[in-house]
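For this depiction, one protein chain was excluded, whereas all remaining protein chains were kept in their positions.
Every chain is named by a letter (A, B and C) in the order it is written, and numbering of its residues begins at 1.
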Amino acid sequence: MTDPLLSVENLRTYFYTPYGVVKAVNGVNFELESGKALGIIGESGSGKTVTGLSIMRLIFPPGKILKGSRIMFQGEDLLLKPENEMRSVRGNRISMVFQDPMTSLNPVFTIGEQLTRVIQTHQDLTKKEAIEKAITLLKEVGISDPEKRIKNYPHQFSGGMRQRVLIAMAISCHPNLIIADEPTTALDVTTQAKIIELLKDLQRKIGTSLIFITHDLALISEIVSEVIVMYCGMILERGEVDELLSEPLHPYTEGLLHSLPDVNIKGDLQPIEGTIPSPINPPSGCKFHPRCKHATVECREDVPEFKKIRSDRYVSCILY
Amino acid sequence: MGETLIDVEDLKKYFISSNFASRLTGREEALRAVDGVSFDIYRGETFGLVGETGCGKSTLGRTIIRLYEPTDGKIYFKNTEITSIKGSSLRKLRKDMQIVFQDPLSSLNPKKRIMEILWEPLRLHNICSEHEKERKIFELLELVGLSKADRHKYPHELSGGMLQRVNIARALAVDPDFIVLDEPTSALDVSIQAQILNLLRKLQNEFRLTYLFISHDLGIIHNMCDRIAVMYLGRIVEVGDWKVFENPMHPYTKALLSCVPSIRKESRKNKILLKGAVPSPVNIPSGCRFHPRCFLKEDICSEIEPDLKEVKKDRYVACHLYQ
Amino acid sequence: MRTEYIINRLIQVLPVMLGIITLAFVMLRLAPGDPITIYMGVRASEEDLQYLRHLYGFDKPIYLQYIDYLKRIAVGDFGTSISYQKPVFDIILKRLPVTLSLVLYSLGFSVIVAIPAGIYSALHKNRISDHIVRFISLIGVSIPRFFTAILLIYMLGYYLEILPISGYVPLREDFVKGSMHLILPAVSLGGALMGYTMRVMRSSMLEVLGENYIKAARAFGLQEKVVVWRYALRNALLPVITIIGLQFSTLLGGSIIIEEIFGIEGIGRLTYRALLARDYPLIQGVVIYYSFLFLLSVIIVDVLYAIIDPRIKYE
Partner (left out) sequence: MSEKMSVTMFKKPWVKDISIEFRSNIPALFGLFLIFLLFFSAIFVTIDSTFFDRKIISTLIADPLEMTPDTYQPPSKDHWFGTDEFGRDILARVIYGSQTAVIVGISSVGFSFVFGVLIGAIAGFYGGKVDHVLMRMVEVLYSIPALAFALFIVAIFGANIQNVVIAVGIINMPKFARVIRSEVLSIKEREFVMAARALGLKNSRIIMDHVIPNAITSALVVATLSIGTAILDVAALSFLGFGVQPPTISWGLMLSSGREALFIDPYLAFFPGLAIFLTAMSFNLVGDAVRDAFDPKLKTRWNR
């Protein structure tokens, strides 16, 4: 087996708040091979966004990535890189697309200024070449009349268009990895569909790997091939997407699926009981045990091992 | 179908933005949030209102229960016109119609305990006396699945799902016939959302409630509603029962449904991707307001606005294709 | 579009100006006592008083006096000062450069110190340098101007004899000497503005640095200096401009006390004298001057806003 593009080993990111320590990511392991798309699914407080930001090393105080975590990317540990070298990784070899396109663009600069600045940061191009490149990129992400549009300010764009601009920035240097953190949550369904199509197209075209973070089970199945399920900063389950969604192993994944009011189900849903635990004082043992139907004394005491069940299928539950 | 509880006729709600300067120059802008909608809601049903951001569905919901002053049109509740009632008769109407909002936290006064929040409607409408207060509040808490101890808490001490239960309890306190559910679960996580949806369904059966369920999530609407109306830019484009999902008729409904992601491989359809973005409700296109984005557009569409017509039994569509 | 925005703002400001002018009129008419009597003293004959009252229009009904007052203001006639026996307009105009140079010096001083310090402080949040900057800004907003003035006069003027402690030399005559004379007054006057600007700059910078577009800019690998000095600063300046605009009138108010302490014959000192002497025409003239400068500051702030923030023209 060749070395994976990205391998996250025992990632732990904690936030030291005045109210207590929040273990946002607490021992996460996964790899991603070149050209593949991986989905991270989880509800609020599951640590999915912090995982993405940790890979980018965009964790600021009171947050901290703990010692012993390793993020191997193309054979080097990103966590050991000096900040200035890390900067040349961001936006160049790894790009990120954020959740809220309305606030992710600087309101006082034109789209063109922002796009060319990203291009010129990583590529040795003249101003004119950068503008040309910007126009090509905008065309590529489906913005009509890009020659005129680069002179516009973000507030003159709709939400979907802004997300396209951000995607254009993200792909401007042909990154090896794009981390998309709920890129369509703030958008309407019809716009979401267009953005998803665009991401899929681009991923195919430039052959980049993708980490797609979302809370939407249905959405993730349309774009990624493999998915990990996070809860309380830990990975509960991992597998090929259609398989995982059709026969979930972990009780949590199963519960999520039964909670989903899909267009095809009518009538009562079978939700998971209880509430999402407080991030400051998470349950002991298996984080899901207070809400789990199958919970035993053992679940309360020990964190179950993250086991390989069969090829490409892992789960962290004592049932297996 | 059953008896009509609410009848809305050609309802309009415009927001006029004006300041000193625009009054001087005479250029006041009207944001046409709801621009002439008509429909009925039957007693005991859940009527779904679905549409994308800014289509006016929330404004419509709030205008029906008279939280906003209607600009034009008529609203009938139990065959009585309530479009412009005021004062004590409006206050009496409040006992029959309630609303649950999207954001569970900001729907509750942060300075009050749960008990005080629930006591407010009871006291206001003389539903129970001071010495029955505790018992009645316990009853409400139990009904929505909260514990008695929760009554001493402040809203910020509860989780989103629990807060939404408090909101539902407050709406139920006055024993209403009709509740507007304005995206009641879109601020919640999936696992919590399902709990709330089940609760709402249970309460509906128990108290014969009529719901107007507003949401942008077609999955929820399909799961919860008996009939649905699809809104686009201040107008209803299609009304019908669950068959709307099986066989959408209006091009917009078709596109909308095709874009909903599904966990089932087999139900992933070919997506109809609409061009452009939704126009601003200040500058509504001429003719059919959907025509600039429509993939089945004809010449007539840019000139004449189609009416909502019954094209088959219990199916209303506003499109020239079916006129 | 931008000019239209500015014109709109002007239309909104005009009623405020009229309000100020009216308020000055009403207050002076509500006041107990009669300026003519005060000015002439007890020895003046009743006939003289009558004559003067007639001359200054104090014998007419109030509403006529008000209309006269507005009419005169509209044509730029602010009346004649009772105590100086000169046209109010000329008196104010003669002293305008004095006060303006003082106010602009202190504005310049506070902005030049405060903005870099505020940014520095935000970038070094919770380090020692941040605490020092915050402490200085706390002193700035807490210390009375006249106390700063007295401390500076004693230490730099009297004890160390570095700077002149009173008087004014027109900048046009001798720029260096004039500037030397303005240093102490300008620093005393601008201390509070410096403190406010520092903390607003700091907090606004911190807020902007927490915005999503800054996070996104970092995620795209932009250099930290670009992120801070181009992306963040321009946005962070907006509230700072607002606070400077609002504080501008405080500087004018403070100039009353500062000019008095440093013996500078500007409009601040004139205001003080006019009030002591109950010189009504002069007081009114000064009020109009204040409202005019207020208008000017509004225009300047709006223009700056329109330059920095592209969203303005569409609102």
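Just so it is clear, contacts are C-beta pairs under 8 Å (C-beta built on N, C-alpha and C of every residue); 3 or more make two chains touch, one makes a residue touch a chain.
A quick note: this is a predicted structure, and the numbers were derived from the prediction, not measured.
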Selected from B:13, B:32, B:57 or B:170 as touching the chain missing from the view: B:170
Residue in contact with the excluded chain [from C:7, C:23, C:93 or C:226]: C:23
Sole contact to the chain not displayed, among C:109, C:213 or C:294: C:294
Touch list for chain C against the chain that is not drawn: 15-16, 19-20, 23-24, 27-28, 30-32, 138-139, 141-147, 150-151, 153-154, 158, 207, 246, 249-254, 256-257, 260-261, 271-272, 275-276, 278, 283, 286-287, 290-291, 294
For chain B, residues in touch with the removed chain: 20, 62, 65, 67, 90-92, 94-95, 97-99, 101-103, 106-111, 120-121, 124-125, 152-154, 156-157, 159, 167, 170, 174
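By our rule, only the chains that are shown with their structure count from here on.
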Geometric centre distance via CA averages, chain C-chain B, whole Å: 52
Rounded Å distance, chain A centre to chain B centre (Cα mean): 32
Of chain A, residues touching chain B in the complex: 43-44, 158-161, 188-194, 196-197, 215-219, 221-222, 242, 245, 255-273, 275-276
Chain A-facing residues of chain C, complex: 211-213, 215-224, 226, 230-231, 234-235, 308-311, 314
Complex interface listing, chain A residues touching chain C: 56, 58, 87-92, 95-96, 98, 100, 103-110, 117-118, 121-122, 153, 155, 166, 169-170
